[in-house]
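With one protein chain removed, the remaining protein chains of the complex are shown where they sit.
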Amino acid sequence: MGVKEIRTAMKVDLNKPADQQLGLHNRWHPDVPFSGTIKNGEIVKVECIDWTGGQIGNNDSADDVKNVDLTKIHYLSGPFEVETAEPGDVLIVEIQDVQPFQDQPWGFTGVFHKDNGGGFLDEIYPEAAKAIWDFEGIFCSSRHIPGVRFPGLIHPGILGCAPSAEILAEWNRREGELISANQLDRIVAQPPQPQNVHAGSASDEIKEKVGKEGARTIPGRPEHGGNCDIKNLSRGSKVYLPIHVKGAKFSVGDLHFSQGDGEISFCGAIEMAGIITLKLTVMKNGMSDLGMKSPLFLPGPVEPHYGPGRYLTFEGFSVDGNGKQHYLDATVAYRQTILRCIEYLRRFGYSDYQVYLLLSCAPVQGHVAGLVDIPNACMTLGLPMDIFSFDIHPESKVQKTDMGSCAFASK
Amino acid sequence: MGVKEIRTAMKVDLNKPADQQLGLHNRWHPDVPFSGTIKNGEIVKVECIDWTGGQIGNNDSADDVKNVDLTKIHYLSGPFEVETAEPGDVLIVEIQDVQPFQDQPWGFTGVFHKDNGGGFLDEIYPEAAKAIWDFEGIFCSSRHIPGVRFPGLIHPGILGCAPSAEILAEWNRREGELISANQLDRIVAQPPQPQNVHAGSASDEIKEKVGKEGARTIPGRPEHGGNCDIKNLSRGSKVYLPIHVKGAKFSVGDLHFSQGDGEISFCGAIEMAGIITLKLTVMKNGMSDLGMKSPLFLPGPVEPHYGPGRYLTFEGFSVDGNGKQHYLDATVAYRQTILRCIEYLRRFGYSDYQVYLLLSCAPVQGHVAGLVDIPNACMTLGLPMDIFSFDIHPESKVQKTDMGSCAFASK
Amino acid sequence: MGVKEIRTAMKVDLNKPADQQLGLHNRWHPDVPFSGTIKNGEIVKVECIDWTGGQIGNNDSADDVKNVDLTKIHYLSGPFEVETAEPGDVLIVEIQDVQPFQDQPWGFTGVFHKDNGGGFLDEIYPEAAKAIWDFEGIFCSSRHIPGVRFPGLIHPGILGCAPSAEILAEWNRREGELISANQLDRIVAQPPQPQNVHAGSASDEIKEKVGKEGARTIPGRPEHGGNCDIKNLSRGSKVYLPIHVKGAKFSVGDLHFSQGDGEISFCGAIEMAGIITLKLTVMKNGMSDLGMKSPLFLPGPVEPHYGPGRYLTFEGFSVDGNGKQHYLDATVAYRQTILRCIEYLRRFGYSDYQVYLLLSCAPVQGHVAGLVDIPNACMTLGLPMDIFSFDIHPESKVQKTDMGSCAFASK
Partner (left out) sequence: MGVKEIRTAMKVDLNKPADQQLGLHNRWHPDVPFSGTIKNGEIVKVECIDWTGGQIGNNDSADDVKNVDLTKIHYLSGPFEVETAEPGDVLIVEIQDVQPFQDQPWGFTGVFHKDNGGGFLDEIYPEAAKAIWDFEGIFCSSRHIPGVRFPGLIHPGILGCAPSAEILAEWNRREGELISANQLDRIVAQPPQPQNVHAGSASDEIKEKVGKEGARTIPGRPEHGGNCDIKNLSRGSKVYLPIHVKGAKFSVGDLHFSQGDGEISFCGAIEMAGIITLKLTVMKNGMSDLGMKSPLFLPGPVEPHYGPGRYLTFEGFSVDGNGKQHYLDATVAYRQTILRCIEYLRRFGYSDYQVYLLLSCAPVQGHVAGLVDIPNACMTLGLPMDIFSFDIHPESKVQKTDMGSCAFASK
């Protein structure tokens, strides 16, 4: 009987290079060795570094964002062996808590440069930019975007179990096809990348294999979840993940203090290092019992909630900025929705880059409205008015204010 | 002093053909004559017929859905002259209430046949289908989809002010270009359609002009809103609409008892005739003051709310059912999300068509999750578990039940 | 097949004196005859007059409130026979909808005179006062209390099944004892009152009996519910009522467009005539199966919700205005809470009577905080800031405005 601290299944060292920490890895591959074992039904804490492995600093220049080395991302904690887990089972992951490290109460949001990562609006906003967020308990605020403050909807951007060899092959096939067929003037997917591969405690041989075959952690994928960047996977959520290999090989990382729907600037959440508390339970034969092809989840009951009437909502349609009509294209429509919001907030003195950063990380709601009324998709973006320290209601008077500047890269 | 009934600015007759009612129209054109005048700041009731003009009956066959004449839709009430409104102003529309007619307490949801209207999943579900919903106060239930019952999130699918001649020309230009360039084996947009045009009380000459030039009411469009099918524009909402012509020429219609995000089966809401109570106020110079290119709105405070933890949430990615990888395509991802939900609910005894109908009209939440993690867009679909009379929680036991059938067309 | 209007189980005539309408009654007694029959499981509409039977007019004088004849209240619709209901069963009442009459879109809130009805603050505010509310769809506003507007949380103040003879006797015993023992300088309970008794279609003999024995409808009572004035019994709620007589003898009335917790001015809700849509279902042996002594309920999912952070909350303690310490007295504490709110809102130009009326009928939340920290009870009052058209946040600038006046009685 008596006091029992929750076991920490994985520790990280923020002062040690990520690639020297054997409990981390940065590719999806069934051969990355287990970094620890968790009992079926156990509650554990797992420490995570930020997704870039510490490449971004708490300062007022976006040079680090501009020059970020994307071959290194994302550093995940794991993979963990979950006892009794077999292929075909489902891993129930309860997210009991997520916290930043107490002595590192800050995070960052970045706009990647169009030529190194890019983002949802890189055609319009090609430069690198950055905002540093200070954590004040459950709230955050930024010297780079004055006038806003909001409670975090804290969550992991990435969680998932390792693919089987077959699934991994399928990923490489279909993404390879997309890359081969690409006629856009931009990178559409990332093939396996041996450079800077981190396969945990793998032997050199395995590491080489992981480098050659391992899937990048950038996209989420239907078979296992991964980098879904779902802002609602916050404290109290319960996620149901397909298991494809013995022991599950569960990994987690890319912690976000907050994120808006879409995570539009790519490095768009408030990225942080921190600790996640998880309860892992195996549901035998869960995949067939649930008829499951992709993860399911139930959000937790403690999301910040503002009342529906407090969301100023913008509409966007699948007509792009050049007046070109697209056919039921929700992606184009969502981009327009965001541009409408940028135009609206610009009137208060914010720069477009500040709003771009803000909409990436504040708890904005991106909804499908209509997706069948040919040829237009209609999407909406709900902006909680209560995150602003001044009144942004359409019927209130606008006062343009000096809003300072976000961080930019040096020329 | 004393009792004052709210003025009804427009009456409809449900027993008279729609094309004989002069207060209705079914095309967007600046020359459709005013059907009435509303004072700036006035509260009025406006009666509306259902969007098909009564083509669909309360019965157990989907023949009417299969054979629907789409050249007739949508029949809108209006356009109304709003006093003092000028181009460049904004029309503030407060939706004070929406109600079905007391003696017509039912509505319908339809799946259009692939060859006559189609829908979001018509490649997979090409047949026509229908569900009739009975209204029981704020709730509805259907003999065609047993086991569900939910309060309506009642709203107009369409509201907007008439386009100016210039805007109309731009619509015809850009949609015409899409039609010309189309290489898909399906209709991607509808050009002006003289057949069955209804231009209210217009002269023959004007009517002919409206038929030749008038925009179809099917898509919402960025310049004025229109058929946005935003389920959150329910009672208590406040919508800010751009005004492009003198007097605003405001129209409203396509009332929905309820709808899910996406209105996926196209005739996907619970379509009904009814009465909308509106307050119309002109905001002078609103478009430039608000930096507005597309409508804005604030939802009302009375949406049904279930708590975030009551939404069973499905994930979808931009990998289609043939294993083809699409590049950040939110439309493809949303379709996958819906298919995941169909697979899940199938286990309880529902047919796929029943679920397709249900997800079109029940208050499901379609969210953007991540839209930057190349190559995958990730979308989520939140299904409120409390609309079911049995427990659909992933950890509860599934019992397959005879769920009857929705209505189908005769062969 | 086809259109089916919901049956109206009871009609009222607003132009006919209440005491001439045989479907109404104003006392609780098992011998009041049935006014109609409802099937087990049936959905019906029931029309109700306002609780005073039309004594209060839509005008700017509170003379009618001052001189109200309280021997007449409340006029209830019923009692209805519910088929198959037996003593010991539970009546499940689903409140499907509540609406004002379309041609009577207004209601009233009154402060009764201290010598004729009184109210929660009658020691401080002894005069009669009144506010008329205009209904604008789901919203209401008042010319007597400018600057506020809110959606109704529409509900019946009274619903319950008739007491058995034994229960009625117990009510008369215990309330008689309170009356006998009363040493306060005020009326503490109302004994049976033959004057103006209305026993529906009862014979003279029965009517006389009901007059002598029948319980007044003013208080709610644990055995059956009755006048509970629970604002949350709104659209979509499900109430579980004990049944004490064969056929249930269910009655309903005292419709409220809106009410605050406590209904503090006694005539404190927005009182109205209107139509309630109900589904009545019998749960056999429900009382013992549920271990039930008093009604239970589940609120509906469509309450107006503002987000917790939008409730400005006042604290009150069981120390009265004379500095006297009371022992864990939640009633005294709640009164103090309300006085704190009056003092706060007074600064904006409202009179105390205006706020007293407002807090009676707006959707304020009255909570128990601590009720064990001797000697002080602590109660809170949450005031939704969003019902005001100006900003009442403590950190915003106060601007005192001419707020006109509520209606008062002539001297």
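In this document, chain identifiers A, B and C correspond to the written order of the chains, with residue numbering beginning at 1 in each.
Assume a contact is a pair of C-beta atoms (placed from the backbone, for glycine too) under 8 Å apart; a residue touches a chain by one contact, two chains touch by 3 or more.
Please read these numbers as outputs of a predicted model, since none were measured by experiment.
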item: Which residue of A:Gln20, A:Gln102 or A:Asn322 touches the chain not shown here; value: A:Gln102
item: Per the touch definition above, residue among C:Phe34, C:Phe250, C:Phe297 or C:Tyr353 touching the missing chain; value: C:Phe297
item: Hidden partner interface residues of chain C, rising order; value: 92, 119-120, 170, 174-175, 177-178, 182, 184, 187-190, 218-222, 225, 227-232, 236, 240, 261-266, 268, 283, 289-301, 303, 305, 307-309, 311-317, 319, 323-331, 334, 336, 340, 343-344, 346-347, 365-380, 382, 394-395, 398
item: Where the missing chain touches chain A, by residue; value: 1-6, 43, 57-60, 95-97, 102-106, 134, 136-139, 151, 235-236, 277, 279, 300-306, 386
item: Touch list for chain B against the chain that is not drawn; value: 305-310, 386, 391
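One rule holds in what follows: only the chains that are shown with their structure count from here on.
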item: Farthest-lying chain, centroid of Cα atoms versus that of chain C; value: A
item: C-alpha-based rotation, chain A on chain C, 0 to 180 degrees, nearest 5; value: 180
item: Chain centre separation (chain B, chain C; CA means) in Å; value: 38
item: Mean-CA-position distance for chain B and chain A (Å); value: 32
item: Contacts with two or more other chains, residues of chain A listed in rising order; value: 305, 307-309
